[in-house]
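Missing here: one protein chain of the complex. Every other protein chain is in place.
Order of writing sets the labels: A and B. Residues in every chain begin at 1.
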Amino acid sequence: MNDRQPASPAAMRSRQNRGASKAAAGRVWCSRAAGGHVATVWLSHPGRLNALSAGMWKALADVFNEIAADELLRAVVVRGEGGAFASGADITEFAELHSSRDQVRRYHDEILGEGLRAVMNCPVPVIAAIDGPCVGGGLEIATACDLRIASRRSSFGVPIGRIGFPIAPLEAACVLELVGRANALELLLEGRIWPSEEAYAKGLINRLVDDEDWERELEATLQRVCSCAPHASRRSKWILRQLSGIDDRQKLSMGQRESCWDFADTSDYAKGLDAFLTKTRPQFKND
Amino acid sequence: MNDRQPASPAAMRSRQNRGASKAAAGRVWCSRAAGGHVATVWLSHPGRLNALSAGMWKALADVFNEIAADELLRAVVVRGEGGAFASGADITEFAELHSSRDQVRRYHDEILGEGLRAVMNCPVPVIAAIDGPCVGGGLEIATACDLRIASRRSSFGVPIGRIGFPIAPLEAACVLELVGRANALELLLEGRIWPSEEAYAKGLINRLVDDEDWERELEATLQRVCSCAPHASRRSKWILRQLSGIDDRQKLSMGQRESCWDFADTSDYAKGLDAFLTKTRPQFKND
Partner (left out) sequence: MNDRQPASPAAMRSRQNRGASKAAAGRVWCSRAAGGHVATVWLSHPGRLNALSAGMWKALADVFNEIAADELLRAVVVRGEGGAFASGADITEFAELHSSRDQVRRYHDEILGEGLRAVMNCPVPVIAAIDGPCVGGGLEIATACDLRIASRRSSFGVPIGRIGFPIAPLEAACVLELVGRANALELLLEGRIWPSEEAYAKGLINRLVDDEDWERELEATLQRVCSCAPHASRRSKWILRQLSGIDDRQKLSMGQRESCWDFADTSDYAKGLDAFLTKTRPQFKND
């Protein structure tokens, strides 16, 4: 079902539109299968484990906003190309896009946030098909999906504290709702990468599949999802979102929200970013 | 403790009252043990894996409302007769009771809803003793209990999307609170039946017991529950309900609530119901 051809005209268009200018910084594009019932959204940044550039976040929002209105659609798969889901935000862009307070606010609220919200707001079931590293922003995309089917070789983490920045509100809400506060704290305060077995035990993924069976299990899951009545699935998804309180929980005061960007003014963040890019070990001083 | 005799006079009465007219559509009745400290509520629909008819939902509400005022009571067990907990709502009644918008609203809010609420509102510890299929409305009853002790041969699911209808708000709130949104989505969007090991891993049951030890473990659990001070147990149960937010979370607008019954106007639901009753495979068209 989730083979890559034939792509829909819309997907072809969006591939052509964005392919040229953004190729160097990765692409997100959409293919269709199962007679148009299933869309597969591909995260692709070759040689970078699909690190999510600003262009990819925007394309993710565009692709999801485009398919959201499609009444034919019954399921969406989000997956990475070439042995990774996504290794996180593309940090090589951070000097330019994620340094000053205004930049980081815009990056998390608009660039990344619009991508995540588009995934969350998709009215049909969205399955994160995870095979390989699923880290940082990649993990956040996975939490915004409805189901997470992962191969055993997958791995999971949000080690942003090691680069020197905290989790932003929307992203925190996604991780928090999926795994609870204790596990969210563990991911963030320790910055450790979890093996897939631990991710399953802690509720971060719905299903853990042996590597060689993963593609088949994804297919079987899609068949099960597509054999439910589309209206029933959309409505069940909607009512669970309403009752979950995830949207209410994010109501922060202006001051609270603004304090989430304080890190941009710390020396430690500049130091952490520099250390990440130069592959050295930062010596944080709490300044 | 949970042997079936001697039944209390109230239970005997309720058995006689309802036994005659509802026998064909299943029965719910109550027996007493442990000197009146323990009530066992039996779900019984022979040959139908205890499929829950409208009469059984009403009897469930009646039985629980009757025992709620009993100051002697220390624990309630809910269990099925004959190798099943309950296989779901009795779909054979759906053409008559669960077709039009008015019918489905009444079925979920009043018939099923009053049964579930009576279980949830029971002031003493309620244990779902699960041995066999625990599906749909049966699973929802289990989620409304305080503890779930299941045998290994038990199985769990809410495959209502395959019949063409979504989960109703109260039922969604029960499942959501117990297993979280990701697992609730998995149950509903995939419609897969979970083996007991998976139900345990995902928090749907408190305890997984080998088939041959299950009855003994249930007894031991009851003894532990009954050796706590009744006032302490009632108050602990009450404060956890207050703090859980489950009651607040269901505050939907009239329009939101009404949209939960839209499925009654879809062709897919008519098709799904017909397919279920004729044991064929529905071809949903999203209409």
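Methods note: a contact is a pair of C-beta atoms (placed from the backbone, for glycine too) under 8 Å apart; a residue touches a chain by one contact, two chains touch by 3 or more.
Nothing here was measured: the structure is a model prediction, and the numbers come from that model.
Undergrad: For the full complex, which residue in B:Thr92, B:Asn121, B:Asn206 or B:Ser267 touches the chain that was left out?
TA: Only one listed residue reaches the unshown chain, and that is B:Asn206.
Undergrad: Could you please point out the chain A residues that touch the chain left off the display?
TA: Touching the chain left out of view, chain A contributes residues 160-169, 172-173, 176, 180-186, 188-192, 201-203, 245, 249-250, 252, 256, 259-260, 262-263, 266, 268-269, 272, 281-282, 284, 286.
Undergrad: To test your reading of the contact rule: which positions on chain B touch the chain that is missing from view?
TA: Residue positions of chain B that touch the missing chain: 71-72, 74, 125, 146-148, 177-178, 180, 200-201, 203, 206, 221, 224-225, 227-237, 239-246.
We adopt the following convention: only the chains that are shown with their structure count from here on.
Undergrad: Between chain A and chain B, what distance separates the C-alpha centroids? Give it in angstrom.
TA: 36
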